Structure formats: C-alpha cells, structure tokens
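The complex is shown incomplete by one protein chain, all other protein chains being positioned as in the whole.
Right, chain A next:
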Amino acid sequence: MRFKASIQNITTFTKLTASLNSLGPLAWVKLSDDQVCFTIIPEQGTQVWAALSIDTIFETYTVQSAANNVINLEVPLGPLNRALKSALNATSAQIRLTKKDSMPLLALTIVTTSSSNSYSAFPTGASNDGGLDAPFDDSFGGGNRETIITQEVPVRVLAPDTVAGLHEPQCREPDVHIILPPLLQLKSISDRFTKLALAGARSGPGSTASRTRLEMAANMHGCLKMSIKTDAMSISSVWTDLSNPELDPGQVAGGEIGISEHPSTRMKLLGSADGRSEEGWASVRIDGRDWGKVMSVGRLGGRVIACFCHEHALILYVYLPSDNGEDESVLTVRDLALAFLITPLNN
C-alpha cells in the first residue's frame, strides 16, 4: 500500500479541510487512480460527499494497493487542517502514507524558505551600501534559508469491506434547482436569523428550543426565501434575480421527454419572479446552526446549486472554481466537487 503526492494547491486544501471539519471530526478519504473522495457522515447533521479530481489538490500523485489501487483512510480533520495551516507559506509540500511503530500516519513534509531578515543582524541584499560585502553575506547564509517541517497525522486504514456498505444516498429528482447567492452573504443573514430565534426562545417561558427551525424555500423563477418564526416575530428574506440553471438533456434520464416530465418543469408554471406569489415554492425546514456550518464552505468560492425536494431534502452542490479559464456557464458532473446533504427537520 503506497500513497505519495505533492500538494499543488495548499490554500484550497486547507480551506476544504477547515470547512469539512466544521461538519464532523472524521472523514473517510478514498484515494483512487482518478479521484480523491472526502466523505463525512456525522451522527446528526449534514453529510458531505466530495469527489475531487486529482489535479484540484495534488500533482505527481501515486497510489498503489492490493485492492485495485484504492486506499481507504479514516482521517481526523482537525489535525490534518492544523498541519496544512503550517504549510500555507510553503514553497512545496508533500504528503505520503507511512508507518511509525506499526501506526499508520499521513506524513506532511513542508519546505519553507524563511527570509533571513528576521534572523540576521545585518540587512542583506540591495541595502548593503558598500556592495563589496554582498557576495560574502550570501555565502555566509544571508540569503534564503530552507526549513523542512514534517507533520504527522495518525490515520486508520479502512478495509474495503468496511466501506463497502457506504453509498451516497439517492434522492428523487428535485422540484427546484437554483444557484445560490454568495454563501457568505447568506450566512451573515442566516446567522442573524438564528440569533433572533435564540433571543426569542430565551425570553419565552420554559422553551428549550436549542434547535432553530430555518425554513428555506426556492422557486423556479430565481427566488430564494429564508425565513424563521418565533413567538415574537416572523422574519423572512427573499432574494430575487437568481438563476435556475437549465437541465442538460444528456444528464437527465429520458432525455428531452425526461425534462418535460421533470418536476422542475412543472414548478416553472407556478409562482412569479418577484417572489410575492404564494405558489411555486419548494421548501425545506432545516436546523439553523447546521446550515451555518454548511455555509462556511463559502470560503472555497465557487458556485453553489441548491436542489430542493419539497418537504423532503435539500442538497447543495458546490462547484469549485477552475483556474483553467473554462466557460463557467457550463457545469458538468465532472466539475462537481462537493455535495452537501442537509438533514431536514421533521415537524
């Protein structure tokens, strides 16, 4: 069993682990020839199924194992995130799977160049007034110093049988799919809503509502509605002018006919673009705090499509921004990076 790769995009990897860590402490990482999968299945709350193409994070990637070159690991996200943070200023970073005293671990080797300014007593380089000493200074160590840091993250290797039973849950075709506004904007409002609801619960007699019911709804006319109700108030925010991406006949079962029978096509007939109509909304009630955690993935950037199955499920698909200048209006399944399955609250 062998895994070795150099990390190409340290910032993205760090943000990704930080976002995932807010949803659950342990991730099932599946390394295979063509992709890296991060899966988080907490006891309660949102599940994440992330499938990243190798070059999103890694380069010079090798994985070998007896089981079809697939390695399954249980990785603690907190330590991994901390280890990656120390690599943020690195010139290069490598990750590999090793063993130490028969304990499997991911070793992160980070090479940083620390500028000599903070250590040497003399200013170096151009600021030398004589200019004569400069070559001497450089050879003396006045130039850049290389530091190698090794961070070790203990992991558990999972047997193929252990993870064989885990599959991404299937859900019926969504009633509404919509591109969300910037997640950080959504988060700032949803956090305030949650705060409002908790403030209301505190004053109420004997209410131990630790969960805040946030109602999310969307229609096929570019509107997203977020609302919360308490005894003292009910508040809702409506976004308009968002876009509902067109379905690709090649991706939907049944092609053109499949699209014409798709639930979202029916929803298109209802509701209005100003968000004032009562009809045409697909809504899901979720836990406000859980939603706030999911929103932290906003730091990764990228576009987020929310799929609403009315009173049944809410799934967010995050498409990471690609830097190779592709036309961003076309999203294919291949671009899909993360799927968040948000647990709805029962009534």
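One rule holds in what follows: contacts are C-beta pairs under 8 Å (C-beta built on N, C-alpha and C of every residue); 3 or more make two chains touch, one makes a residue touch a chain; residues count from 1.
By definition in this document, contacts and distances are computed from a predicted model.
> Choose one: "Phosphatidylinositol glycan anchor biosynthesis class F", "Rad1-domain-containing protein", "Eukaryotic translation initiation factor 3 subunit K" or "Magnesium transporter". The correct choice is the protein name in UniProt for the chain not shown.
UniProt lists the chain that is not shown as "Rad1-domain-containing protein".
> Could you tell me which of A:T11, A:T60, A:S188 or A:T265 touches the chain that is not displayed?
Of all options in A:T11, A:T60, A:S188 or A:T265, contact with the hidden chain holds for A:S188.
> Given the contact definition stated above, which residue among A:M103, A:L166 or A:A199 touches the chain not shown here?
The missing chain is touched by A:A199.
> Please identify, in ascending order, the residues of chain A that touch the omitted chain?
181-182, 184-185, 188-189, 192, 195-196, 199-200, 203, 230-242, 275
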